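Let me begin by presenting the structure, written as structure tokens, before commenting on it.
What you see is the complex with one protein chain gone and the rest in place.
Going by the order they are written in, the chains are A and B; count residues from 1 in each one.
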Amino acid sequence: MMNFELMNSISKYFSDMFSGLLSLWAGMRVTGKYFISPRAIVTQQYPENRATLKMEERFKGEIIMPHDENNLHACTGCGICEMNCPNGSIEIITDRIPNAEGKPERVIDKHIYHLSMCTFCGLCVKTCPSDALAFGQKFEHAVFDRNNLTKVLNQPGSKIRKEIKK
Amino acid sequence: MSEEIRDVIIGESEDYIINIGPQHPSTHGVLRFEVCLKGETVKYLIPHIGYIHRGIEKMCEAITYPQIIHLTDRMDYLSAHINNEAVCLCVENALQVEVPERVKYIRTILAELNRLASHQLWWSAFGMDLGALTTFFYGLRDREKILDIFEESFGSRLLHSFVMPGGLMHDVHPNFQKRIKEFIVYFRKKLPEYDQLLTGNIIFQNRSKGVGLMSRETAIAYGVTGPSGRGSGWSCDIRKIAPYSAYDKVQFNEMLETDGDTFARYKVRMREMWESMNILEQLVDNIPEGDYTAKMKPIIKLPVGEYFQRVETARGELAVYIVSDGNKNPYRMKFRTPNFSNLFVMNTITSNYKIADLVAISGSLDLVIPDIDR
Partner (left out) sequence: MSSNNLYDFSKLTSSIHEWLLGMMSPNWVTFTELVLIGLLFLLFFALLGLFLVYLERKVCAIMQNRVGPNRVGKFGLFQTIADLIKLLIKELIPIRKSDAFLFNLAPFIVIIASLMAMAALPFAKGLQAIDFNIGVFYIMAVSSLGVVGILLAGWASNSKYSIIGAMRSGAQIVSYELSVGLSLMAIVVFSGSMQLSTIIESQANGWWIFKGHIPAFIAFVVFLIASTAEINRGPFDLAEAESELTAGFHTEYSGIKFAFFFLAEYINMFIVAALAATIFLGGWMPFHIGSWEGFNHIMDFIPPIVWFFLKTFFIIYLIMWFKWTFPRLRIDQLLTLEWKYLLPVSLVNIVFIAFLVLMGWHF
């Protein structure tokens, strides 16, 4: 009986060592395989590849107000985006300007957007009744002065498109 | 720690106290362990939390239900979709709104993708904690494929705020199904490599077998749900106990192990990755056409009362409890987060193990600290 246990434990000793070494070799094969295939390198060489870098079309870089070629946008100044923003990253400043018939109507003066506070939840884009806001693709926002992160989205001298209903 | 406790714990003069944290070299987050050691053996461990408390539950009392979604993203950021889904399901059940089938399928697909991505990141960080630094890069390289799918449909990689009360924020990209199928084919080839590199490795097995034993009774007593609890033999998968969304339409197994040590928890998570891929395969071709949202009022007001919903995140059971007084803001919103319960079992399962085991055990529990502190 003692001999049997002894032989058993000796053979277990050697088989443990051997299977342990085999498992180590299995792991080494994985890393060795990647060592000899430099084509598997997944690093993107940014910023050298800026010219060919294309983000996805729905990429959430920042909030922009798209203007067409006549410098017209779609923002009526209703303030729904300001109400829906969870942390106050949008401030709407409106003006009352007499329209074509002479009656004073509300017009957007400044659509202030605080990029430093925005959480990119997308509620302003979704709830705008005239689809005036969209997500832009620029993502390099680092600045030296924090005030440069407060942007006015409507460009100077731009007006609302005629067909947008209020 | 108060002076009285300190006197009780430090019995002999050979004991000493060290701090591990709040800045970890690993990716767990800002957490501080105050460890009382005798030589190399851990005698007592006290976690100190609160370094990333942002007051999410209090903030929820001041904003409306669609606005709460972007806050739930940031609790357990590795299962962002599932957190969103919890709040949305609670609100929809309260309002008795029936979401379209398409929404249910897409929500389940997103939840499983999130679970896969979360387990991939867990595997990377776990290997790195134990010293196998290449696992970090292999896991993240494969996770990038899932994040690319997310970026194409939602625009962001980690925090999407996509699942809204009533449905989804917008429809998914037309390439969604094709890319998921490509990913499944790719990852089925890569996952055996993970086993070759880490699971079968004798050094890894010696470091994780028999380490951090958690019995089934301990798991139930502390409420350790998720893969950590299933590693001790507690069958606690909410997807089986109280199915929601499209989980009653898919066939999948709940992975259980009975050993209760670090290696068992590891095996549970690896098998869950295979199961997630099976679920994805069953769902991805059968997404019904339809609307991406049900018709909801612009201002959501829940009727007066209390509402409760549980979901299974990548780490355990997340439960949402809303008390509403009829307004558009909730009166009180409480989250029962899985990581909070998982963390406080650390003292029981780390006693009498070595300092090197502490790192392995906390890695196997897969803690995400913002979920603890909210």
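Assume a residue touches a chain if its C-beta (ideal position, glycine included) is under 8 Å from a C-beta of that chain, and two chains touch if they have at least 3 such contacts.
Given the structure is predicted, the values throughout are model-derived calculations rather than measurements.
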Residue of B:Ile56, B:Val97 or B:Ile203 touching the missing chain in the full complex: B:Ile203
Option touching the unshown chain, where B:Asn93, B:Thr134, B:Gln177 or B:Ser215 are the choices: B:Thr134
Sites on chain A contacted by the missing partner chain, in the whole complex: 17, 24, 27-28, 30-32, 34-35, 38, 40-43, 45
Residues in chain B touching the chain absent from view: 16, 18, 20, 25-26, 40, 127-134, 136-138, 141, 197-198, 201, 203-204, 206-207, 354-357, 359
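Definition applied: only the chains that are shown with their structure count from here on.
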Residue ranges of chain B in contact with chain A within the complex: 63, 66-67, 69-71, 134, 141, 144, 151-156, 159, 161, 169-170, 173, 193, 196-198, 200-203, 298
In the complex with chain B, residue positions of chain A that touch it: 19-20, 23-24, 26-27, 29-31, 42, 56, 58-60, 84, 86, 119-123, 126-127, 135
